[in-house]
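Yeah, one chain of the complex is gone here, protein chain that is, but the others are all in their spots.
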Amino acid sequence: MTGDLLLQAAVSGFLLGGVYGLVAGGLSLIFGVLRIINFAHGAVMMLAMYATYWLFTLLGVDPYLSILITGPAFFAFGMLVQRIVIEPNRFAAEHNQLLLTLGLALFLENLALVLWQGDFRTVRPAYAAASFVLADALVEVPRLIACAGAVVMALALFAFLRLTDVGKAIRALSEEPEGAMLMGIDVRRIRAVAFGIGAACVAVAGALVAPFFYVAPDVGESFNIVAFVVVVLGGMGNFVGALAGGFIVGLAESLGATLLPGSLKQLVVFALFVLVLLFRPAGLFGGGHGR
Amino acid sequence: MSLLQVDGITKRFGGLTAVNRFRLDVSAGEIVGLIGPNGAGKTTVFHLLSGFHVPTGGDIRFKGVSVVGAKPHEICRRGLARTFQIVQPFVNLTALENVMVGAFNRTEDVAVARERAAEVLEFVGLGRRRDVPARQLTLSDRKRLEMARGLATGPELLLLDEVMSGLNPTEIETIIALIRRIHARGIALLIIEHVMRAIMALSQRIVVLHHGETIAEGPPDAVARDPRVIEAYLGSVP
Partner (left out) sequence: MAADAGAGLVLALLVVVPPFLPPYFLEILISMMLFGYLGAAWNILGGYAGQFSFGHAAYFGIGAYTSTLLFLRLGITPWLGMVAGGALAAAFGLFAGYLSFRYGLRGPYFSLVTLAFAEMLRVVAVNSKAVGASLGLVIPTRTPAPGDFVFAGKLPYYYVILAMAVGAVWITRRLETSKLGYSLRAIRENEDAAEAAGVDALGMKLRAMALSSFLTALGGTFYAQYFAYIDPTITFGPAVSIQGMLQAIVGGAGTALGPLLGSFVLTPISELSRAAIRGRAGVDVMLYGLVLMLVISFLPHGLMGALPRRPRRPQP
């Protein structure tokens, strides 16, 4: 019986891991270009989930379709936030920049709490409960779609970074800030774009998980922590590493939930985090910027 | 009496060999110059001597005891101090407080540290700047501050890393005079410098580093005429 349970957990966790990878990918991109650890990443995801909720509840827009609205909207939102809050402080000390994003996170999370209060809300379109069985494991359709959607988005992003001028500029700025400036790249614009892309990533991720998650002001916090773990695991600034790391953490978390009683599964994620930070700070796959 | 014995140290970073079987002896009270083209590995040698890097191979003995693997503060405690190529002052502390940090290397007592720091500041000529926050000091003052901080630790050997870079001729003269005063106090000096006339004038002996290896060693005028040294700096003579 445990074998079935473990398989089930593995499937569920793996699928969620795809989304983790997307969320972490956005965080990693922001770190690569702006060199800041964006504490407000989860909060932006939370806002996007609320947006998805309102679009669904008030206007009947299907969560997946709403991505067409929330994606660009949050991209713009991200650029705006970067321009107003982060860019003016780009020369501040590292820990101050971290505190800045922490302040932003506190502000956004509690704004949501004040506006919409703490009640859990759910987005449940008709297919929310759909599932099928695949080799003794139950596969929930929304999870499958979420994972597929996340992977598609990640691949699109990967292609964008490789093939477009803006994408190349982003990679240039990540690897060699001074060289990039000397090559005439509009650094300010790229920084804003990078943050915007990060925000768009979590917006998409938020819409993808809405059908099987809950929506509340604190929902971003758990994704925040996981995103940090994944990014450290995959290597800070390593976009592809983040994706792979997402699957690993998704699996670890889910298996942990099966094997450990109560909510001790969270220990697995934190322990992984601490261990990687201490012993493999450049990430499991290297290519990260270390400590 | 031999103060520092560097016994064929090597430092590899991945596939790059930055320093290759480097040898050096510094005796008490000596002034030795370390020169070489950019990227020759001079600062890496300083990092190795002061404990910021661990050599991939070879040994470093200071006052007869191996210091390989020792932490920088331990090496400083033993009597080896250094400055950095890019000055690293404690910007939010005053000049006096900066130097006090170094003085604490030899005492636990705050009053004693303060007295010692004040004396060292006077010695380097920054006495009137003692209560100025380091961030408000000019580059030249910061360089002297860094030397003061090193001196306050009570070293027997002081490593100076391009202290004259970015200074105008008058400031360079001030530093040369200061180095002579330090030497007169019996402190040995190992100096990395690009200002040739300064290092030629100050050094009793010069070691030339190129691609991580010693290519020449000897008195200044001999080294200056050495064809290998000329080639290293200027490229091959046709």
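To keep things simple, chains are lettered A and B as they appear, and every chain counts its residues starting from 1.
Everything that follows uses one rule, which is that contacts are C-beta pairs under 8 Å (C-beta built on N, C-alpha and C of every residue); 3 or more make two chains touch, one makes a residue touch a chain.
Bear in mind that the values here come from a model prediction, so they are computed numbers and not experimental data.
When the missing chain is restored to the complex, the residue among A:33, A:46 or A:108 that touches it is A:108.
Considering the full assembly, B:72 is the residue among B:72, B:169 or B:227 that touches the omitted chain. Only one of B:67, B:100, B:121 or B:216 touches the chain withheld from this view, namely B:100.
Contact with the chain that does not appear here is found for just one residue of A:10, A:80, A:225 or A:259, A:225. In the full complex, subunit B contacts the hidden chain through residues 50-52, 71-73, 76-77, 81-82, 84, 88-94, 97, 100-102, 104-105, 108-110, 113-114, 131, 149-150, 152-153. As for the chain not pictured, it touches subunit A at residues 37, 85, 88-89, 92-96, 98-100, 102-111, 113-114, 117-118, 217, 225, 228, 232, 261-264, 266-267, 270-271, 273-274, 277-279, 281, 291.
Please note the rule applied: only the chains that are shown with their structure count from here on.
For this pair, subunit A with subunit B, the centres built from the Cα atoms lie 48 Å apart.
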